[in-house]
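Heads up, one of the protein chains got dropped from this complex, but the rest are sitting where they should.
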Amino acid sequence: MRRRLAARLGQSIVVTFIVATISFFAIRAAPGDPFSYSAKPLSQSLREQLRRESGYDRPMAEQYLRYLRKIARGDLGYSFNKGEYVTTALAQALPRTLLLAGIALVLSFVIGIALGVTQATRAGWFDRMTSTVILIFYSVPDFWGAMIMLTIFASWWRLFPPGDIVTPVMHDYMPAWKAFADRVWHLILPVASLTLLSLAGIARYQRAAMLDVLPSDFIRTARAKGVSERGLVWRHAFRNALTPMVTILGLTLPAFLGGLVFIERVFTWPGIGSLAAEAIEGRDYDLVTGTVIVGAILVVFGNLLADLLHAAIDPRVRE
Amino acid sequence: MRSSLSFVALAALLTACSGEKPANSSAATGGTVILALFGDAISIYPPSIIDLTGRLVQDQVFDRLAEIGQDLNTVGDKGFAPRLAKSWKWASDSMSIAFSIDPRARWHDGKPVTASDVRFSLNTFKDPKFQSPVASLVTNIDSVHVQDSLTAVLWFKKHTPEQFYDAAYQVIIMPEHVYGAIPPDQMRTSPVARAPIGSGRFKFVRWDPGERLELIADTGNYRGRAKLDRIIITPTPDAAAGATKILTGAADLVDNYLIDRAGELDTSKVARRVDWANFGAILMAMNPNDPKARNAPHPIFGDLRTRRALSMAVDRASMLKNVFGANGKLSHGPFAATVSYADTTLHPAPYDTVAAKALLDSAGWRVGPKGVRMKNGRPLRFSIVVSPSPTRRRYAELMQDQFKKIGAQVDVDQVDNATLTARQNNHDYDALMASYVSDPAASGLRQAWGTEGIGPDGQNFLRYSNKTFDALMDSATASFDPATRQRYTSRALQTVINDAPAIFLYDIFVVLGMNRRIVTAPMRTDEWWVNLADWSIPPDKRIDRDKIGFSPKR
Partner (left out) sequence: MADTTTASRSFVRRLLRQPGARWSVIAIALLVVVAVFGPSVLRHIQGYGPNDQLQIVQLKNAPPSWAHPFGTDRLGRDLLSRVVTGAQISLAISVVAVALSITVGTAYGLVSGYAGGWVDAVMMRILDGFLAIPRVLLLIALATMADRMPLWKLVLLIGGTGWFGVSRLIRAETIVLRRSTFIESAHALGASMTRTMWRHVLPNVLTPVIVFATLSVGNVILLESGLSYLGAGTKIPTASWGAIFNDGMGSAGDVWWVLLFPGLAILITVLAFNVLGDALRDVLDPRHLHASHTPQIAEAATSATPEKNG
């Protein structure tokens, strides 16, 4: 187990390094450099000076090595637009994204799996109807779905706030329990939107996985041996269908984070997705690179966790 | 409060019963106002301020020597109200003015404001190392002499009609003991540049870039404390999000309400509509030079006939109706109709597609295959660079279609604000939708369209140069008789119009969404925020965030 963990950890680091490389070259491929697009009045000589300071006039290979060394030290650069270090900006935004994404992820999986299992076992009109509804949710563009939720629940019916993570100003003056309730109140709509839009994909996978397993041989044997239908579904089929689901977690994570970008935009949730969009608009190269790397790290370590979970559930995997 | 869930409402009730008393707020003062402005401040260090939000913060936190009157009269000193200078005395030859600093004036850190602060401020603005856009506007001020700690004498190079305006309006007074210690090249990253200390009626509290900027009333201010307790700026670049915020009461003011949806403000119980006429105008600049070869004339826009033809090819009145409905204001020329020197009898060439086509023919652009005009093998094709502003983008799209009808193929290049500014400053464009803010004073025209305004520090970004215009403006700014001034100015403006360096489209019309509980003070045409310190909220209309006063956060 420990060897496996070490091996996977090593792999994750390698992948992160590759992501950093991809980010570096992809973003450098864009025309210009951060200083040709600065909105602040900068004279030509000041521009040259800044370029020299940040090393933008050096050959690509040398820039790349400098970049790697900085990343290894944990220095992700400086954001000129925000006036702070990239790591500081990310450190502020990351917990907010994790809160939103974490809750939505858990909810989507729980509901999605439950739906998938129920669909597979209760074939017939229930299966068909649920499939259709799920498919519709799956086919709606994320930003449109989020905007509809916002319009219905924050504009027409003023049940929830139209965005942000806390009530501006008043939150700082609320007693602890009220501040907590305020946070929850602001969380509900974005989490609900993200969950609704994401569980469709998971339910689909789970249903397919269950349908795969249910007719299989060992299930038939178990049934012949007299195991109850319920026991079959939950103990045998579900267990077997669950293991690929853990792999699915790893696979759906990047797409999940993609949907998150739209949700954060619509609900002005100041997380990593919003930060990325802001950075891109402001040509904040270091910040863009930083957010892409962090996004990928989330995926990579999400995968790692999924893999460990897999090993924990399925003893066959623990060699 | 109306939008709360029941448990939050209950919680609010409990809080009210817990006996929290706001400190330092009497019935007459109090209130917290949330401004959901379009852009975050780029800089709040006065010499580097170039954007609207930065100016708003500057005007609350800092003072000038004297404040211009509501009518924005820039000639002489009538109408100017005392600020840091409680009085001033002209020398008999008008080559200097002695300003007496109000002895009650204090910086926000408690130290008194002195005459050497005035000298320091002027020198900072003029210092080329800071590259302040103000430097070119205060060239007439030669120096400041510190007569005693409360008297600053400003010496001028020439006696001009607007010399008082130059001294009083353009120079922001900053504390020498705070900013004098930092060398110019370290100012960019210095924390002091992001935490301003001034003498204004609002104090700076904190700035989380991209999230919020907070100001609080300076209760001991020499001019009396502001009526509001607190101003919070939350940048909201998405116009739709801003609209939702103002309509649900999550924000108290939004400064760029979508024109097409302005009707929502009229029917809202929470917000109302405030139209703000200002000095801004939008024009489509045509680069006279080739963006690829700096000093060569532009292959399309280098020819006056082509420029005039393109000006006549667009139906400005219809475009105005489409974008602004009944509310828009057509541009009469290179000025906003609200400035004192505006001449609304002037107008650009009228809409006439027949004449436009004829002009293009005579300029050598013949209609080729697929309807695009050609000249010497080159198609009449160019791009218009535009920012994400919805109105400007719509204009670019409308013009794209109208240009197509006379045989020009136009691409619309939408870029972000930072790129637009950069490309504008680097002259890297064919055509560009530029916003142009008229200086309240006619002398500003010399910087905007005169030869002296060309260069990295000037404001003549189009590099337009016409000796006749320069001569006419010299005559205008030298004369003390208002009628003569206007005559010369009008002729100068007509010169620019005839040269068609740009297509003058519309005066900027801003719809502010404002929460109904706020009672505003008069807004000035150049800055709607100038009297923010006098905005108030009647006690019977106050909501929970108005009542927190100066209580420290938990």
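For reference, chains read A and B in written order, and residue numbers begin at 1 within each chain.
The rule is simple: a contact is a pair of C-beta atoms (placed from the backbone, for glycine too) under 8 Å apart; a residue touches a chain by one contact, two chains touch by 3 or more.
The model shown is predicted, which means the values in this text are computed figures rather than measured ones.
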Where the complex has a chain not shown, which of A:113, A:288 or A:306 is the residue touching it? A:288
From B:174, B:319, B:339 or B:476, the answer for touching the chain not displayed is B:319
Residues of chain B in contact with the chain that isn't shown? 239-240, 258, 260-261, 263-264, 315, 318-319, 321-322, 388, 390, 393-394, 396-398, 400-401, 411-416, 419
Mind listing the chain A residues that contact the chain we can't see here? 11, 14-16, 18-19, 21-23, 26-27, 29-31, 128, 131-132, 135-136, 138-144, 197, 200-201, 204-205, 208, 212, 244, 247-248, 251-252, 254-259, 261-262, 265, 273, 276-277, 280-281, 283, 288, 291-292, 295-296, 299-300, 303
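Throughout what follows, only the chains that are shown with their structure count from here on.
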Nearest whole angstrom, what separates the Cα centre of chain A from the Cα centre of chain B? 40
Contact footprint of chain A on chain B as seen in their complex: 2-3, 5, 7-8, 11, 15, 18, 20, 32, 34, 42-43, 48, 50-51, 131, 133, 189, 194, 209-212, 230, 232, 234, 236-238, 241, 244-245, 247-248, 250-251, 416-419, 421-422, 425-426, 456, 544-545, 548, 551, 553-554
Within the complex, chain B is touched by chain A residues 36-44, 46, 81-84, 150, 154-155, 158-164, 167-170, 172-176, 178-179, 181-182, 185, 265, 268, 270, 278, 281-283
